[in-house]
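Of the protein chains in this complex, all but one are displayed in their positions.
For clarity, chains are labelled A, B and C in written order, and residue numbers in each chain start from 1.
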């Protein structure tokens, strides 16, 4: 067994530098690597390119890095929850590459799977297709999209083991398994860390081969953006 | 909940006709839809194009359809276990399209995922690349491969529920989840069938949306091709 | 009288077909789930990774690890399944989801839709909308007929950057049901008490009107 366990967040983030490209799992605030983001927001790293479906909210998630202007460029699909983001983007302080959500997911997976490019119909005829190759398949136009990789991919799982295997819970899974595949170094923080052999090998979502470092996360806040309920 | 349960194999195979394209899950004899293959071998359907990683053995699995000359064309990656197959192929009775295994898996997944084509390095510079577009990405040549779909995909799972959700066991998973995605009609036979709600939604490998019909399989033989053991 | 948002949702619910998978966008489309006709089995897909969405949780039972694409806390029903974003869009791009209902800022008579960007002003991003409109077999738009300034959102040509081309099949607004045909918008129903001339007045695109236009039954 190849042991991926690291004892603390310093070891987990060893090698992190300014001007790198990072991927962050999560959809909205669900399934984001809270501990790692918080730690990054306390460090002197900037000029970052961040690939993440969303950009957090003003005081949480990637909003923390935005506030400190650590991010040079965001690659996302939806950023509507963050006023500071919109301000930085409209003022030109922040470069933004907006990508259809399914294309973003598939580009990350492709990066991890050694597929350099694929065709998708999403975005044909829109701004997204600008300067991209168009090709007709089955009578329908598609555009060519390239894969994405990152210097570090940061993901968050529910359970993990020392071999780096990960299991996610509910919709906190989202982009995490795809970005885990696409990081040159993938760092996972988990709510529950087990010795290898404790997790059922049939139930693992991310095989440990995609994960270089795994650490125990703590104090998960798990903020809810839209608390919607019904009465009993 | 959309109910996918069918009571018997006649309903499961409703619409099956000669000259159709079928996908069959399984690797070697592990995870093949035994009940469905047996039933097909008793029917008057032929001229079939079969997409399957392997072609069974002489008296089991797809070997049953080969023996009755029901198959016109095989699309596979490895067919070395079947003497009748080799005979039919070398004599020209059987058309054969041999495809690298990873490309076969990805072409099925792409077919299910609405990705009409992708680039892969596998097969560059070989017979497989004949008449295929070559393009350099990151300094390395890749070939363009198209997706695959089938009129019917036949898969086999360990557990399933009436919503069509599937869970596989061990290495019997293999091509099953990918072909399940790529069938216009996907039929699953399962060892254990449960009412919807009994399976943990976090642990499902194939979401029911990809499965049109699910049936209870019976009398699984599960032949072992290479019984290798060690002494205690 | 013009419909309210719930009535728009209720009218759209009449379009739901038995045994289909449906993706509902944020806003009015989400309300459609409250009006599923009797005898119709539907499963709702949310592109952040869940199929078989149920109603909102009871107070105190919210799970931050279980949300929909609008980031709202949800529940799951029997037969539900969770998955990653690549598989989610495999369902969408691969046309396994039969119907998409979403909001829009503009719809053109060719079936183009704009709902993700107002240049220089509002840039929230397209989220999953571009994937959805590029692949769904059936797309129904739920929206108000006019914007806050009173301008028609039913246009000959979209002014805003589009989300997808030639994709919308039907539009249900507070005033009317419009089908998109090869020749443009066909006015097929009007809101109860709303006259054809009122609809024409509120619409920038041409409307194809053949014979009597029936009132919606809500």
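As a working rule, a contact is a pair of C-beta atoms (placed from the backbone, for glycine too) under 8 Å apart; a residue touches a chain by one contact, two chains touch by 3 or more.
Since the structure is predicted, the reported quantities are computational estimates derived from the model, not experimental observations.
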I'd like to know which visible chains would be in contact with the absent chain if the whole complex were considered. A, B
Residue among B:4, B:159 or B:173 that touches the chain left out of view: B:173
Considering the complete complex, of A:80, A:141 or A:207, the missing chain is touched by A:207
What does the interface between chain B and the hidden chain look like in terms of residue numbers? 27-31, 53, 76-81, 86, 89-90, 96, 98, 100-106, 108-109, 120-128, 158, 168-178, 205, 222-232
Residue positions on chain A contacting the omitted chain are 1-3, 109, 111-115, 161-163, 165, 181, 195-197, 201-202, 204, 207-210
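To be clear about the criterion, only the chains that are shown with their structure count from here on.
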By label order, what chains touch chain A and chain C together? B
Ranked by contact pairs, first place goes to A-C
With centres defined as the mean of C-alpha atoms, identify the chain lying farthest from chain B. C
So the centre of each chain is just the mean of its C-alpha atoms; given that, what is the distance between chain A and chain B in Å? 32
Mean-CA-position distance for chain C and chain B (Å): 36
Touching at least 2 other chains, the residues of chain A are 106, 120-121, 168-170
Could you list which residues of chain C touch at least two other chains? 82-83, 86, 89, 92-93, 135
